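Removed: one protein chain of the complex. Kept in place: all other protein chains.
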Amino acid sequence: MSHALAADAVPQSVLGNSLWVAIIASVHIQIATFLTGASTLTVVSESIAMLREGHDQRHGRLAHGLLRSMVYTFSFDAAIPIFWVLFVFLGLWGTFFIALTRITFWVFIFEAALFLAEVILLYTLYGSWDRLTAYRRARLGLLVLLNLVLFWQMFFIDVVASYMLTPNGGDRSQLAQILNPTDLPLTVHRLIGNIAWAGAVTAAFAAVRYLRAVRRAPEDAPFYDWVVQWGVLFAIGFTILQPWVGYSYAKEVQLHAYGAWYTMMFGELSNVFLLQITLLGLIFILATLYLLRRLRASGASGVRSLRLALGLEIVATLLAAMPSRFAWTEGDVTARHLDRPFWQGGLENPIGTMIPNKIIALLALMAAGVWALTVYLKALSRDQLHWGEATRRSARGVIALAVVVSMMMATMGVIREHSRRPYLIYGEMTIEGQHVVDHAQPSPGATQR
Amino acid sequence: MTRYSRRRALITGTAVGGAAIGLMLSIPAIGFVISPLFQARRNSWVRVTTLESVPLETPTPFTVSVPIDQGPPGEPVDRVVYVVRRRSGRVYVLSNTCSHMQCNVHWDPKLGASGQFLCPCHGGLYDITGLNVGGPPPSPLPPWRHRISTLPDGSRLLEIENQYAENV
Partner (left out) sequence: MAVLRFLARPLSRRLRSGYGWVDERAGTTSMLHKGLYEAVPKRGGWAYALGSATLALILLQLFTGIFLLLDYVPSFNQAFDSLHYLETSDRFGSWVRGMHLWGAYVLILVIGLHMLRTFLSASYKRPRELNWVSGAVLFFLTLGLAITGAMLPMDNAGYWTAVVVTNIPHYIPFIGDGIRSLWRGSDFVGPVTLTRTFGIHIWVLPFLLFALIGGHLMLLRRHGEFGSWVNYQTDTDDPEREITERILKAEPPYPTKRTGRRWAAPRDTVDFFPDQIFKDIVISVVLIAVIFVMGYIAGAPLDERADPATLTYVPTPEWFYLPLDQMLLLYPSNYLILVGGLGLVGIGATLLTLLPFLDRSHARAPLRRPEVIIPGLLLALAVVMLAVLGANRLFNL
């Protein structure tokens, strides 16, 4: 069994190394993804601000605020990749990094060039935001450029991340390596996820400011109340699409890295996956709860519909997060010859199977999300919401939402990075000794049923 | 009053005439369209191979010219017959028609623990006995109707009928 082997054979020092990588990677990913998503939100707000000039000052203010927050977080984050490359990769994982650089040389060159472009664009915009107000179209152009730079930065780092899981045989053309089976699924997954994540962070930050403004500066309360709902709309709206993308992504892993997929769905990581599904359900539930509370605070119509959607989401989450067996891994079940339903004395739980029960649950989750969103937007377009009326409880719920999204991202990173164990590059390079294996085949423990 | 009833009669007459035309056109049209559903099938047996020439535990594809069993008579069509001989002595005679969207399934020895049938269209997976074990296929690979007879020289002849044993 491959995963058992990984746990036993990896020496302590290597585990220590991967812990370093994990901690730094998590911090870097959370910030970098926020930057990518926030740049999109900035472009959206700035465009609306220009369209509705004279009618709506809020979008202009939000765009400026988002850009400032990007600069602050970027200045903190910029040190990490440099530290990562110099210290972690070259120092602790030399063989691996050199091998990876050989494979993805151009990818790293592009990455570095884009980093430079990002620095220039971000600080230019930050330093001359007010001066550029006279040339608003040019400023929007720079923002769009920044958004594109960040997108391609994400695209090229996705090449590395996806290549490590589905390396495409290793001997194919550079294009085939770049467009390896999980590169585009990961890119789409992240592109959408980053916007949702940036929406959640924006909403949570605004919620903190709202809670303070209610006490100390009531004139700011309407603005922050509005920003909270604006951020939540992005968080829920884009998360609705994620189950589809995620499923397609997992499907590619199944077809091109079967062993990793097996670990993820039936092996040791299957329980982490259940945690991830729970968190996904919580995102839907918390977002819908916020929309419901927000409608109720202004006495708007649609509260009953939202209550129904919330109920549906809770049921769907419970079904989706239900384990399909009462043992740690599927391997434990087959080892004890108890692979039959629990009502026949076995350890299997046919109610919690992926196909088709959990897929139905995910579809229900998405449907409820769309419904909740539509009901809320309807009330919004009928001017039934008055800003500054949100309850303190709803604001606290939004902070919880951002925490859940953050945990969700960390969990997904853990699953993606650990599913390919004991490989660093799936089927080609192991952690132990970091040497290149000659195209080993996936070795799942048992046949999938 | 008379004008009114004359008018009524003309309108009714037109409607009846229209309905009559519709009926006269639709009876043969509908009958024409659905007639293939009631056509008799032309079943026949086709030789595939002798079982001795099939390696054990390895799904082996044979291309067999199968006569069309419905519609206007035409030339036989080449179809794939996967013959699987298990060590236990059981023989599976599978078509390579995916039960999902009927794409062409093939055996890939690199998949799963010791090989699986893969449908390239939507990634459907079947085990060596044709059981659907992954991806979207809703049911196993449809087996061909087949019979095995012993030849005078002692070898066993496998034949299929130009029909699947179950509906896909």
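Chains: A and B, in written order; residue numbering restarts at 1 for each.
Just so we're on the same page, a contact is a pair of C-beta atoms (placed from the backbone, for glycine too) under 8 Å apart; a residue touches a chain by one contact, two chains touch by 3 or more.
The model shown is predicted, which means the values in this text are computed figures rather than measured ones.
For the chain missing from the display, the contacting residue among A:Asp183, A:Glu268, A:Glu313 or A:Glu428 is A:Asp183, taking the whole complex into account.
Residue A:Glu252 is the one among A:Glu118, A:Glu252 or A:Glu268 that touches the chain not shown. Considering the complete assembly, subunit A touches the hidden chain via residues 48, 51-52, 168, 179-181, 183-185, 188, 192, 233, 237, 240-241, 244-245, 247-248, 251-252, 256, 355-356, 359-360, 363, 370, 373-374, 377-378, 380-382. Against the chain not displayed here, subunit B makes contact via residues 33-34, 36-37, 61, 63, 68-72, 74-75, 77-80, 96, 100-104, 106, 120-123, 135-139, 167.
Operating definition for what follows: only the chains that are shown with their structure count from here on.
Taking each chain's centre as the mean of its C-alpha atoms, subunit A lies 44 Å from subunit B.
Residues of subunit B that touch subunit A in their complex: 110-113, 123, 125, 127, 133-135. The residues of subunit A lying in touch with subunit B in their complex are 251, 254-255, 258, 441, 443-444, 446-449.
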